[in-house]
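So, subunit A:
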Amino acid sequence: MTEKLSITRRSALALSASAVAAAALPSQSFAQEAGVLRVASPWEWTSNEPTDTGYIMARMQIAETLVMVEPDGKLVGGIAESWTVSDDRLTWRFKVRAGVVFHDGSPVTAEAAAASLRRSLAGESMQQIPVDSLSTEGDTLVLKTKTPFSHLPAVLVDYASVILAPASWGADGKVSRVIATGPFRITSIDGKTVIELERFDRYWGEKPKVARARYTAIANGDTRTNVAIAGDQDIIFTTVPAATPRIDAAGQMKVESLTIPRVRAMAFNSGLPQFADVRVRRAINMAIDRRGIASAILRHPGSAATQLLPSAVPAWHDAALPAYPFDVAGANALLDQAGWVRGTDGVRAKDGVRLAAKMLTIANRPELTVMGTAMQAQLKAIGMELTVEPGPSAAIPAAIQAGTMQMTMFARTYVNVPEVIATIIPDFTRERSTWGTLNWPGRDRIKALTDEYVQSFDEARKATLRREILKIIQDEVPVAAVAWFEHTVAVNRRVKGLVIDPFETRYMLHKVSLG
Partner candidate 1 sequence: MSLVLEPVRARSLPPSVWPLAALAGLALTGPFLAPQDPNAQDLMRVMEAPSIAHLLGTDHVGRDILSRVLAGAPHSLGLAVLCVALASSVGVALGLIAANSGALVRALIMRLADLMLAFPGLLLALLFAGFLGGGIWPMLIGLKLALWPQYARMAEAVATSVLREGHVEAARLAGFPELTILKRHVLPSVLRAVMPLATLGVGQAIMSISALGFLGLGLKPPTPEWGAMINELLPFLAEGFVQMAAPCLMIFVSVLTLTLAGQALASNSTGRAQ
Partner candidate 2 sequence: MTEAALTISHLSIHDRSGAALVDDVSLSVPRGGVLTLIGETGSGKSLIAQAVFGLLPAGLSVSGTITIGGHESIPASEPKRLAALWREQIMLIPQEPSAALDPTMRVKRQMALAGLQEEAIKPALAAFDLPGSTADAYPFTLSGGMAQRVLVASALGVGAPIIVADEPTKGLDSDRVTQAIAALKRLSAAGRSLLVITHDRRLAEELPGELAIIRNGRVVEHGPSAGLLSAPQSDYARTWLAADPRHWPRCHRCCDMTSLALSAHGLSFGWPKGGMLFEDLDLHLPKGGVLAISGPSGSGKSTLGDILLGLRRPMAGSVEWGGLDIVAMPSAIPPLRQRYQKLHQDPITAFVPHLTFARQFLALEDVKSGLSAARDLPPLLERLKVNHRLMNRRPCEVSGGEAQRLALARILLLDPVAIVADEPTSRLDPVVQRETMQLLRATVDQQGLGLVLISHDQPLLAAIADEHLALGPRA
């Protein structure tokens, strides 16, 4: 690590002198460095723990999981070369790939992988696996589950289960150094924002074309826009959609976009009197001008959501499912029918309850606040009063815990692991789920369907179950998708061969070359 612990007056003066010198020379010296692939995204390297920052390790291809997913959704071997499941569907065997070495040169054995995986299984994201035991047999890792769990390989794509070398952990049980197996190896970490990487020459698979890479975290969206306009990075993930025309016009970088299974959705507390009636939820759903929001705010008309998930995940997208029309009159009629009467202030009420709600949104996704204010204006037309309150992300679980949640709007990815069911279960089958339904009676029906789905290894049956789950969600609207997510990536002119992974598990940097 290159952490500067102190600066002397002289070094500061030298710095200022060099600053002045740099100002005097209108050169491009700060810009492109030959052979270094510069990647930026909003996320900071807050700690070394895979549960915390494993996604950066996985995306930057520093660390790898047993199972990996290709951009087309196909599960492929990662550290595990192959896997099998026993006939009773309870014992899974993962064969560790031969010749894989950690960044410190030590070989990846089944024992080492199991040790790393055991730590991951303690984390919350892996706890959905009904683990019975984890052991090794030679070069094979044996995982037994208590009940059949059909999408286990998909869950093992989760970044929290990246495999680190035993030497990574310090005496205190925390990761002191990240020693992993990916095609890139960390050479230095500068604070939370910059990570220097180099090609790992003993990587088992396709070796990167660039010798060095640098990851920079730029949390502020406007700053990312500025950097993109200046062309001061090679690839910038998650640029502000509204800024796309400016970035493209500047000519340094081009914004590529891809619809991904991340959804901007609003969720209701269905236990509240104003949202208990499904007709109210439907009316709200019909009063929202999704296309207007998608084109004006998100600048991508195609991102208006017609159902929970986009066609980018064909298995979980049912083209036959009828979408809700944008129909203010129809929405008003529904509310009239449900007995909500307009008061003198234009807000409907029923039995002394006003059709009003406070909607929590996440401040660090600024477009949600803008969408919220748009919805606020649109819902006025059906006599609903909406207050938008952007806050830190933790405010939503906090409000749910405190029982004060009325409505939320958030962005949720359904492919944390490349099987949507892993997200449907926590979001739609619990009484109080953080990013899904709250006090929704329909959860039990979904639960029955998901239980069967998890244990089933019959693809046809699973497809039927998926359609049923999607239909219930579409009909009952405990959660309403407003817009799908356009993954925006600004790409420098000199970058060749970039592939965007809709699952956001890897940045596929090994395929990139610099022109």
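Rule of thumb we're sticking to: a residue touches a chain if its C-beta (ideal position, glycine included) is under 8 Å from a C-beta of that chain, and two chains touch if they have at least 3 such contacts; residues count from 1.
The candidate set was assembled so that all candidates are chains of the complex that A comes from, given by their letters.
Everything quoted here is computed from the prediction, not taken from an experiment.
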Tell me which of 1 or 2 touches subunit A in this complex.
1
Please name which positions on subunit A make contact with candidate 1 in the complex.
221-222, 225, 240, 242-243, 245-246, 249, 289, 292-293, 295-297, 363, 366, 369-370, 372-374, 376-378, 387-392, 395
